[in-house]
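Every protein chain of the complex appears in place save one, which is left out.
== chain A ==
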Amino acid sequence: MLDLVLKISLIAVTLSMLALLYRVIKGPSTPDRVIALDAIGINLVAVIALISMILKTSAFLEVILLVGILAFIGTVAFAKFLEKGEIIERDRNH
């Protein structure tokens, strides 16, 4: 029974990732695409947790931390790039 719930949840999360991919492709502005990419990265964490529960192994749990950190850093870099035009500023006084 739990296996069935886990598999249905995995299918639901994957379908929602596909729906977010539609927004990444079509989104009218760049922040739309970045928001959808951030949500895809966070849904990827859920997919990893569900797969590690279905396979009954705790080997993939480091990947959750890694993907979470990478999604956050990517979104922050995109936001800074959109706002200022550069990510790493060399001139601190400006």
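Observations
Here, contacts are C-beta pairs under 8 Å (C-beta built on N, C-alpha and C of every residue); 3 or more make two chains touch, one makes a residue touch a chain; residues count from 1.
The definition used in the following text is that contacts and distances are computed from a predicted model.
Hidden chain, UniProt protein name from the list "Phosphopantetheine binding protein", "Cbb3-type cytochrome oxidase assembly protein CcoS", "Na+/H+ antiporter subunit G" or "Allophanate hydrolase subunit 1": "Na+/H+ antiporter subunit G". In the full complex, chain A makes contact with the omitted chain through residues 1-2, 5-6, 8-10, 12-13, 15-17, 19-20, 22-23, 29-32, 34-36, 38-39, 42-43, 45-46, 49-50, 52-53, 56, 58, 61-62, 64-65, 68-69, 71-72, 75-76, 78-80, 82-83.
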